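We show some of the complex, not the whole, and keep each chain where it was.
In order of appearance the chains are A, B and C, and numbering begins at 1 in each one.
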Amino acid sequence: MIASFLARSSQSKTRVATKLASPITGLRFKSTGSKVKRIGFVGLGNMGLPMATNLFNGFKDKADFIIYDINQKTTSNFLKDHNTDPNNKDKVKVAKSPLEVAQEATVIVTMLPASQHVEGVYFGKDGLFGALSENHLVMDASTIDQSMATRVAKALHEKGAKAIDAPVSGGTGGAQAGTLTFMVGSNTNADFELAKPYLEKMGKNIVYCGTNGNGQVAKICNNMLLGISMIATSETMNLGVRMGMDPKLLAGILNTSSGRCWSSEVYNPCPGVQENSAATRGYTGGFGMPLMAKDLRLAVNAAVDTKTTVMLGAMAQQLYNQMAANKDYENLDFSAAYKWLSENAK
Amino acid sequence: MIASFLARSSQSKTRVATKLASPITGLRFKSTGSKVKRIGFVGLGNMGLPMATNLFNGFKDKADFIIYDINQKTTSNFLKDHNTDPNNKDKVKVAKSPLEVAQEATVIVTMLPASQHVEGVYFGKDGLFGALSENHLVMDASTIDQSMATRVAKALHEKGAKAIDAPVSGGTGGAQAGTLTFMVGSNTNADFELAKPYLEKMGKNIVYCGTNGNGQVAKICNNMLLGISMIATSETMNLGVRMGMDPKLLAGILNTSSGRCWSSEVYNPCPGVQENSAATRGYTGGFGMPLMAKDLRLAVNAAVDTKTTVMLGAMAQQLYNQMAANKDYENLDFSAAYKWLSENAK
Amino acid sequence: MIASFLARSSQSKTRVATKLASPITGLRFKSTGSKVKRIGFVGLGNMGLPMATNLFNGFKDKADFIIYDINQKTTSNFLKDHNTDPNNKDKVKVAKSPLEVAQEATVIVTMLPASQHVEGVYFGKDGLFGALSENHLVMDASTIDQSMATRVAKALHEKGAKAIDAPVSGGTGGAQAGTLTFMVGSNTNADFELAKPYLEKMGKNIVYCGTNGNGQVAKICNNMLLGISMIATSETMNLGVRMGMDPKLLAGILNTSSGRCWSSEVYNPCPGVQENSAATRGYTGGFGMPLMAKDLRLAVNAAVDTKTTVMLGAMAQQLYNQMAANKDYENLDFSAAYKWLSENAK
C-alpha cells in the first residue's frame, strides 16, 4: 500500500486515502476480534472540539463516546449537545480522567496543545497509560516534537497497543469542515489502515509519512518551508512594488517562472493580488503569527538536536517571533509579513 | 493589449505573446516607413552567440546582419559560419565599433555581462549612442541594474529611438534552443509589439513587465525569490532526511502541501528525488553559483537603494557567495546548496 | 551591599566580592544557630570534580563531606583521593542518592549538565527535595534555563531553605585553578552573603546578578554577546586580510577604535595576532563549539519565550551549530569560526 501510495503521488494533486469498502471492519483487531464499543477523545479545545464533533457524527451509529478535557464546561456542553438520543441516554460519557477514557474506550484520539500536555495526559497521574493494552488503537493529533512522539509510540507498543502520530494542517476552518490533512507516522501499514476510517471522518487527506514520529517531521518540515517562502514572497513583492512594478503583474510573472511557490500563487501576501487571500481581507483569520512561531521553534530546535543547519529557518523564526510580539500583528495571519515589511519603511 | 495580456494571465500557465499575423510589418516604423535592411547584434558571448545565431536563422531571408564583439575571434567565427550564401557574400558584416553597428543597422540587440559594459557600449568612445536616431529600435537583453536600464532608455528616447530592456532567463541551454523567457520593460505597448517578432526568434515567452527598467526588476525579483526558495528547500529536505524521512516521500508531501515551490516540485535539490534534476546528475550544468550570486547582489543593492528590507535575500546572497568562493562548489548548479548543507555536517 | 557593589563596578575591572572577616560565621543560620557539620556535592563531572576538590581543600578543617554522582567510579576515586586522614576515616562519604545528601549535609552544591538532570536530582525519586528544610543552603551551579532555576528556588523557599543559582564561566581550566566566575541569582542579600564563602573557594569573581534565576540570565546574555562578537570579529579580520591588510596591523587599529571587543583584544581568532590565543595554538583547548551552541540554544529559546527578537543571536546559533556538526571543527575552540570562514573560501 505504501508503495502504491507513492506511485500515485505523481498523478494526483491531492492524495485522499482510498476509502475502504467497509471501514468498520478495520475495527476488529486481530488480537481480540471484538468490535469497538466506545471511542475516546481527550482534548476538546479550539481544534479538538470540532474534530470530536465530526468524529461523533460519523460514528454515532456504531459506537458510544467518552470524552475528557481539563475544562469541564467544554465537556458538559458537548454532553448537552450530543446526548440527545432518548433511547440511549449514555451515548456520550464524560470521564473523570484520561485513565477512565482508556478503561472504557478501545479507540482513542488525543488533541493537545504541546509536548508537556501530551506527557501529562499519557504518563501523568491517572493518565491514559495506566489502562492501555493490546486492545487499544491510539491516535495523537497534537503537534509536538518528534522525540516525544516516538517516546509515546514506544511506550504504547510495549503494552501491545497500536499507536500513530497524526498532526494536522488546515486550521480551525478545516477542523470544522472536516477537511483537515493528517500527516501520519506509523510503524506498520496495518496500524495506518486501522486509523484511516476514523481520521477520514475528521479530514480529507490522510497522508502516510513513514514510521512513528514522522508525522511530526513532515509537519514541521512543511511549515518551515512555508514560513520561509511566505517571508521570501513578501520581501520580493515589496521590492518589486517599491521599484515601481504593478503587484498583480509581478505576481503573474513570478507564478509562471521559477520563483513561484504556494505563497505567491495561492496565498499572495500583497493585498489586492488575489481576491480571496488573507491579505486582501486585511490579514484576518488564517494561520496566526504565534502558531507559525511555535512550529518554527519546533523546527529550529529539531535542527539543533540533529545538527542540521537551517539559517533561513532560524531567521524566519525570529521574524515571526518579532511580529507575534507586536500587538498590532499578533492576531494577524502570518502573511502579514508583507504588511510588516512595507509599513516599517514609512 | 497590456490589459488583455493581464486578463489572460490567469488562464494560461506559460504566456507566450501572441504571434502577430505578419510580424515583419512591425518593422515599418511610422516615422520613416522604411523596411529593416540590417539587424545589429553587440555581444556574442556564451549567451549572445546562440541568441545571435537564432536571430540570424529567423531573419536571414529578410535582413542582413552586422555584429560586434570585443573578442575578434568570436566575430570572425560567426562570419565564417553564417556568410555562406554565394549570392550574398555580404549577408553578415563585422563592425569595427558599436558606433558602426548603429550607423548601419536600424534594429539592434545588445547582450552584455554587466552595467559597466552596457555603459561603455552605449555611451563610450565610438559607442552606439553616437549614431542613434528615430529610425532605431534597440533591445538590451543584458541583466543590469534598473537605474542603468532607465538611463539607457531615457537617453535613447531623447534621440527619438525606440528602446526596451529585455533580460532573459533560461541559461545557455535556453539560448541555444531558442526557448528563453524575455522579461520586457517598455514605456509603450507599441515598442513592445515592435520588439516581439525579434525576441520570438530567440525565446519562447515574451513577458510584458511594465515601463522601461521593469524588465530588470522582474528578473531580479524572480531570481531573488528563486534563490531563497532553493536554500529553503535544501534546508527542509536536509532536516527531514536527517530526522529519518525518505526524501521522495517528503518531497511528495511538500509538493501537495503549502510548502511546495518550483525548487521542490521541478528542481528538487536532493539527489534521486527527480530523475532529470541537476541534483540527480551531480549538480552539473544548470545555473551556476556565481550567476545566482551576481543576481542576488543586484537584488540586495536595489533593496538598499530603495530602502527595502530583504533579510532572507541578504542571507541567501551570503550563502551563494560562500559557495561561489569554494572551488568544490563554484562550478556546480545553484541547487548544490543541498550538498553544501548535508556534507558540511560530516 | 548591593548598592555599594554597583557603585564599585565603575572603579574596578574585576569585581571580586569582598572577603568577609570570618567567613565561617556566615554558616550560623539565624534559624538554628547550628554550625555546618557536613557539606554535600552532587555532580562530579568535568567541571564538578575539580570544583568539589577545591571546596574540599578549602573546608576540610571545618566540615565533613558527602558526595553523589550517577557515575560510581568518579565518587569512589574522590573517596580514595581525599579520605586520607587516618584520624578521620569518615571525612568524605559517598551517598546512595541525592536524598541522602540532603539528609546529612546542610550546605549543598549541585553541578549538573542540563535542566532535565536538575529536575531529576531535585524533584525525582530519592531527590534532594525530600529532605530539605530551613536548615539548608543550596547552591546550583548548573547552566540551565531561567524557568527551571526559578522553579527550583521557589520550591526550596517553600520549605524554608536558602537557595541561589550560580552558573559559572571559566571552563575546566578555571574550575581546576579555582578562578571561576560565579553569576549569582539570589532573592536576598543575606543568602548571597551566606553562599559567598563557599563559592570563593571555587572561584575568583562572585558576581551578584539580582533575584533567583538572574544568574542564569546573566550567563546566557554574556555568552550570546560573546558568541556573536567572536563571529563578527572573525568576519572582520577575514575581510581585512582578504582585502590585503596585515592581520596584526588590522587588529591593532580595531583595538584602539570603536570596533574593539574582548574577542578582538584578548582572544583574537586570527592565528598569529596574539601569542597565547587559542587561534595561535591551532584552536585547541578553550571553549568548545558544542558548549557555545548549547548556551546559544538557551539564549534563543529564552528570547522566543519572552518574545524578544535576537536576529544575530539566532544566526550565531546556526553558525556554531554548523561547526559543531562538522567532525573537523567539533573539538575546536569556538574562535575557529575564523578558520571556518577563511578555509571555506579555498
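The rule is short, and it goes like this: a contact is a pair of C-beta atoms (placed from the backbone, for glycine too) under 8 Å apart; a residue touches a chain by one contact, two chains touch by 3 or more.
Predicted, not measured: the structure shown is a model, and the values here were computed from it.
The complex in this file is a homo-oligomer whose displayed part has 3 chains and whose full count of copies is 4.
Note that only the chains that are shown with their structure count from here on.
For the criterion of most C-beta pairs in contact, the winning chain pair is A-B. Chain centroids computed from C-alpha atoms place A closest to the centre of all protein C-alpha atoms shown. Remark: chain A and chain C have CA centroids separated by 41 Å (rounded to whole angstrom). With each centre defined as the average position of its C-alpha atoms, the distance from chain B to chain C rounds to 57 Å. Once the centre of each chain is set as its mean CA position, chain A and chain B turn out to be 42 Å apart.
Annotation for chain C: residues 311, 315, 322, 325 touch two or more other chains. The touching residues of chain B, counted against chain C in their complex, run 311, 315, 322, 325-328, 344-346.
Those residues of chain C that touch chain A in the complex are listed here as 293, 297, 300-301, 303-304, 307-311, 314-315, 317-318, 321-322, 324-325. Those residues of chain A whose C-beta lies close enough to touch chain B in the complex are 6, 9-10, 13-15, 146, 169, 181, 183, 205, 207-211, 213-214, 217-218, 220-226, 228-229, 231-233, 235-240, 242-246, 248-250, 252-254, 256-264, 266-267, 299, 302-303, 306-313, 315-316, 319, 341, 344-345.
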